[in-house]
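Let me give you the structure first, and then I'll get to my questions.
One protein chain is absent from this view; the other protein chains keep their places.
Residue numbering begins at 1 within each chain, and the chains themselves are lettered A and B in the order written.
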Amino acid sequence: MARMKFLLDAERCIECNACVTACKNENEVPWGINRRRVVTINDGKPGERSISMACMHCTDAPCAAVCPVSCFYTTADAIVLHDKDLCIGCGYCFYACPFGAPQYPRVGNFGSRGKMDKCTYCAGGPQADNTEAEYIQYGANRIAEGKLPLCAEMCSTKALLAGDGEIIAQIYRERVQKRGYGSGAWGWRTAYRETVAI
Amino acid sequence: MLIKRSEARAGKQRLAAAYAGLSAGGLDRRAFLKQAGLTGVGLSALGAIPLTTVRPAAAGPTNFAQPITRIKNICTHCSVGCTVTAEVQNGVWVGQEPSWDSPINRGTHCAKGAAIRELVHGDRRLKYPMKKVNGQWQRIDWDTALNEIADKLMAIRQASGPDAVFWLGSAKQSNEGAYLMRKFAAFWGTNNVDHQARICHSTTVAGVANTWGYGAMTNSYNDIRTSKTMIIMGGNPAEAHPVSLQHLLSGKEMNRANMIVIDPRFTRTAAHATEYVRIRPGTDIPVIWGMLWHIFQNGWEDKDFIRQRVYGMDDVRTEVAKWNPQEVERVTGVPEAQLRKVAETFAKEKPATLIWCMGATQHSVGTANVRAFCTLLLATGNVGGNGNGANIFRGHCNVQGATDVGLDVVTLPHYYGLDANAWRHWSRVWEVSYESMMARFDSPQMAETPGIPSTRYFDAVLLPKDQVQQRDNLKGMVVFGHGGNTVTRMPEVARGLEKLDLLVVADPVPTTFAVLANRQDNTYLLPICTQLECTGSRTASNRSLQWGEQIVKPIFESKNDYEAMYRFAGALDRAAERRNMAFRLQAECFKTYEIGPEGPTSESILKEMNRGALSTGYSGQSPERLKLHMANQEHFDLVTLRGKEGTPVAGEFYGLPWPCWGTPEMKHPGTHILYNTNLHVKEGGGTFRARFGVERNGVSLLAEGSYSKGSELTDGYPEFTTAVLQRLGWYDQLTEAEKAQIARQGGTASWATDLSAGIIRVAMEHGCVPYGNAKARANAWNLPDPVPVHREPIYTPRTDLIAQYPTLPDRRAFRLPHLGQSLQNRMPQVAPNFPIILSSGRLVEYEGGGEETRSNKWLAELQQDMFVEINPRDAAARNIRDGAWVLVQGPEMPRDKQVRVKALVTERVGPGVAWMPFHFAGWFMQEDQRSRYPQGSDPYVLGESVNTVTTYGYDPVTFMQETKVTLCQIRAA
């Protein structure tokens, strides 16, 4: 089975936010929930870089480790998903997540969190594949259709790569060799305990 | 391992399962529209947007049990021309897929393209025609609306003449729609018809066309992959044309290309540059001349190229000699060493291309800027080959096309101009008599007089009648697809709009026009669908035409441009009849078209245009050929854009980039790279256009020893006419049918007016380019500054430079007065109170005036506040914190008014410079105008417009507005 990962080539990312709206479009993500976002560091200075970030679907995912109700599960493709019917909106996964991926709809009074929502790697949720029930709770299931997450597929400069970790690392490696400099494979060390060796 | 609940925990009944029952069986179009409409009315404020993960079924998942149709159209946002692939079920657009086959976007999109499906969900769309009654919006039906509008227009026509109505078209219309709009205005009898190119690249078109023939991007986005050096000057394609960066960054990586950004602002593009040069806003010409100073000084220029293909370079040398490094640094702030390095790189590491956008064009010296850019390219021999050229990134999705089809105050379609020959040509194409066309105007003289540009229409409303050189002031205005906040001096705009007798806005959204002025009556809104809901071709920046198929039927009560104009024309005819006027529009203007259930068909409009558009080579792109290209997108090469061997599109360039000479049957492949002498003209080769005669003051204007591959004439030659053919002895190679057509036209014709296209055919048979083979002009003697000279912006903070580099004197043009020096001379009194330079530009999430994109919830969420970028130094001096509210005031605003925006404290802008995005509207000098929108169609995000602050200043050639350099003061709110 493939080991699905995201890889962001910061050398290419121009903060166009296509990944963000593609995600909204594909999964009908409501206002205020940002499954993916683009952060610009060193804004306005030479060496400015933008990085698109979402759930990285970590190896030994911290969210799953700290979840008090064990609502996370990992698919055969190593995609980290969760069951919203089990989630109690405690917020622990947000404390543990290195990437700020978990999102919570605000429900009721005083900041009470609803059930957590996050990037599903366009792989839906625990229901049967590509059913309306799955779509409404989790969004699209492109993986079941044999497609990759739309954010990466639509990335304007092909900075965001998604797919089997080996393959996207190879694409990135070739790119780095071609141009002579890397951009750090953002978040890989944290998420996958490895980096792309050039 | 647990993966699917269905496997491990089947039978569990949950909330989600209950939702599934609600809309089982998928959604049909009617249910969808009903739900969309309901939610639209319900959500009037941001706070009301549901924040739960439970989504309304309106958007709908793809129902895999039902058939899915995939339909291709083109993104309606920018000029890159990304293909959009829609998945449609039951007439509802349920999903969007990457368009892998398009050689332009290769599956990708920017934020706008990736969110485009929302446009036809239409929560905030204008849903039905509306009119204002005592300041309140009322719903009416189409026929009532059109009849009332027509009556009012005919009244204006009777009282004030046809020139009293201003027709504002759109760069978001298809080629067919824009062309029809231009034709409509001609049949109404006025040249007061314009569109966004005025404020986008009008100066580019004027400057570039005056240099070498056509005012368009010479190469393509894809071709930049082969560049070794690219200078991006006055452009931020990372935000304005994000998908183009795919090609730029690939080139940068594959060729280790130099990517140099010259800009006052450290943009998102600059962040990826190999070299960033910060300049003072408004000093582009000194920077270019400063580069040329080094180039000439060191002999880095391309001497052969200049000798063979450039006229007047010595005049440039004289001007450039004044710009020694010390003077350049004094005026622009760029240090000598850096500029020398950039100049050397550009001249030596070839191919080198110069990319520009509105940072170069939107100036009171816009045309001169662009001319200087072209001169740099000519001096270094960087035009007409792979990887070089003037890569002018146009703005809107069809601004290139709308410009080409002549939606403009100075020309009929396809740059024929406004003279009698032009009118005769188009009268022939339109199958009406020249005399009948002239009769529609106040006088034949008015038919040949350029109209009032879109940057100044409100002046033509407000100025005393004797200041406006036409029968009367503007009294009525019809706007198709245009934002009201896109022109400078908005306080004046608001006054102008208020004074109009009639305002008609035809658009998918209400636009700023609907709310800016406090109008009580005589204001109409007509819902027009987006291009995604109709068919037609649009021209990308690289001159490729792409055919869009209708994805869904127009939603709610909206209609497409063709049908709206057709019915509008009918209503005008009925109104004329009621008044016993002889004027008729529908019967004449639309008689050449096939009328379908949704109005005239786009195919029949394009075919008529093909017949007439010989001058730009829009003649070979028949709808059939364009559709073939869309169906075979995967067969085009990524870099050369050429169709691969053995495919139905073999040898053709993608989208048949104009010029695509002759008739469709001639199968010209289109021209990927303009003026490329390395290719045969039949293969897309070309030369500089012989547009300005053959000699001047005894110096030949024709090329010397340079010609396109395979040309039988191995030196320069003039444009082809029947006379030239006769002199060459080629006349008899015309067929009898072609000769007969020429005879019907009066016996003589040029390549551009010969409706048989025979002259073009014969010229090409001999390897010759129909428009001739001339030199490009480094000296364009017909312009105010034949060789560009630096002129300080009118609102300059450098009052010490005004005496040496003054702007042009006051003058008149385009039927209006035009202030220059008299205003600039006041700066010593103005500048001390407004010490910060204000510039404006684009955000990736929004487009143009932003009304449509701010109504797109997926985009609006990403930019919720209008802001001003201010340097930390200036912010600290004013006690302004990042994210805090500030007040910005411009020198032409009322004394007691400011705009209220958020501060973004950043080093993107240098000290003394501020920058604001231009997409916001709906707040006007701290007045929230949300309540003025028809209920349920207010954009999610409103904000102050930068153009409330921007000031006077127009390019002398095109009346392009100055949006990039003005002055302001900022203080903490």
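Convention: a residue touches a chain if its C-beta (ideal position, glycine included) is under 8 Å from a C-beta of that chain, and two chains touch if they have at least 3 such contacts.
Here is the rule we go by: contacts and distances are computed from a predicted model.
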Query raised in the report: Which protein name, taken from UniProt, belongs to the chain you can't see among "TRAP transporter small permease protein", "Potassium-transporting ATPase ATP-binding subunit", "Formate dehydrogenase subunit gamma" or "Cytochrome o ubiquinol oxidase subunit IV"?
Result: "Formate dehydrogenase subunit gamma"
Report summary line: Contact partners of the omitted chain among those displayed are A, B
Query raised in the report: Just one of B:Gln469, B:Ser700, B:Gln745 or B:Gln864 touches the chain that is missing; which is it?
Result: B:Gln864
Query - Sole residue of A:Asp85, A:Asp129 or A:Asp164 that reaches the chain not shown, by the stated touch rule - result: A:Asp85
Report summary line: Where chain B meets the left-out chain, the residues are 12, 252, 255-259, 274, 345, 349, 845, 861-864, 906
Requested in this report: Quickly run down the residues of chain A that touch the omitted chain.
Outcome: 10-11, 32, 34, 37-43, 45-49, 51, 53, 62, 65-71, 83, 85-92, 94-100, 104, 110-113, 176-177, 180-184, 186-187, 189-190, 195, 197-198
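The rule we apply is simple: only the chains that are shown with their structure count from here on.
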Report summary line: In the complex, the residues of chain A that touch chain B are 11-12, 14-22, 24-26, 28, 30-33, 43-50, 73-76, 83-85, 105-107, 114-115, 117, 125-137, 140, 150, 153-158, 175, 178-180
Query raised in the report: Which positions of chain B touch chain A when the two form their complex?
Result: 1-6, 9, 14-17, 19-20, 23-24, 49-55, 57, 59, 61-64, 95-96, 98, 105, 107-115, 117-118, 238-239, 242-243, 245-246, 249, 252-254, 256, 266, 268-269, 271-272, 276, 844-845, 857-859, 861-862, 906-909
